[in-house]
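All protein chains but one are shown in place.
Now for subunit A:
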Amino acid sequence: MATLEIRDLHVSVGDGSDGAKEILRGVDLTVKAGEIHAIMGPNGSGKSTLAYAVAGHPKYEITSGSVTLDGEDVLEMSVDERARAGLFLAMQYPVEVPGVSVSNFLRSAVTAVRGEAPKLREFTKEMKRAMDDLSIDPAFAQRSLNEGFSGGEKKRHEILQLELLRPKVAVLDETDSGLDVDALKVVSEGINRFSGGETGVLLITHYTRILRYVQPDFVHVFAGGRIVAAGGPELAEELENEGYEKYVKAGVSA
């Protein structure tokens, strides 16, 4: 059974001028297949940094700690190796790639992750079905990746990629932000489809709204670059009513 283990992770962003700034200050977290973990926290608490550091974005420097996937050292892997090992990051702001069509991109990604090129006909069918499930217009397959997509369309495409790549662990970085209720429902259905089985989910969010549609097994409160509280779904309700205030103070003093 797939397990992502994050141990005492410290991450800095260096900008050269005034030295590196530590953003993550000792994160411990274990995500197993079939589990849904929600990470909630105020803006600037380091939630997205956790997502990008696990995915291997070059901007973030791991200063100490470890990340393993089924015992394999993730931090030793390049960005694409991590993806092929079974990690997936749904981005908060997917970039536009002019001239690279959605279908070309998806097929290249699926080929890389599965280790062999899917048969064109079968892949086309698979892609079309997945697009249908997410109410994505099939015409999007021919468009440039994310170019001119609305915020909601971009997020749905992230989930589309997730469904086609079937990762072991998916990190969703504020996939719910900027979505209207209808789009949120479609995206949540997608998350529920794949989280039921082999995939562990790390759902990073600022709002409790998405947790009405996606039921987390664990809720972690993130503040000041660390997890400052953990619990079950009831913790999300508490945050809904009381906000992050007391945790922000705890995070700063820690």
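The criterion applied here is as follows: contacts are C-beta pairs under 8 Å (C-beta built on N, C-alpha and C of every residue); 3 or more make two chains touch, one makes a residue touch a chain; residues count from 1.
Heads up, the rule we're going with is that contacts and distances are computed from a predicted model.
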For the complex's missing chain, which UniProt name, "Nickel import ATP-binding protein NikE", "Peptidoglycan-associated lipoprotein", "Fe-S cluster assembly protein SufD" or "Cytochrome ubiquinol oxidase subunit I"?
-> "Fe-S cluster assembly protein SufD"
Have a look at A:8, A:80, A:182 or A:242 and name the one touching the chain we're not showing.
-> A:80
Per the definition of touch given earlier, which of A:144, A:177 or A:192 contacts the omitted chain?
-> A:144
Given A:36, A:50, A:74 or A:113, the correct residue touching the omitted chain is A:113
So which of A:57, A:193 or A:206 would be touching the chain we can't see?
-> A:57
Contact residue for the chain not shown (choose from A:26, A:94 or A:233) | A:94
Interface with the unshown chain - residue positions in subunit A | 55-58, 78-80, 82-84, 88-89, 91, 94-95, 97-100, 104-105, 108-109, 112-113, 144, 161, 165
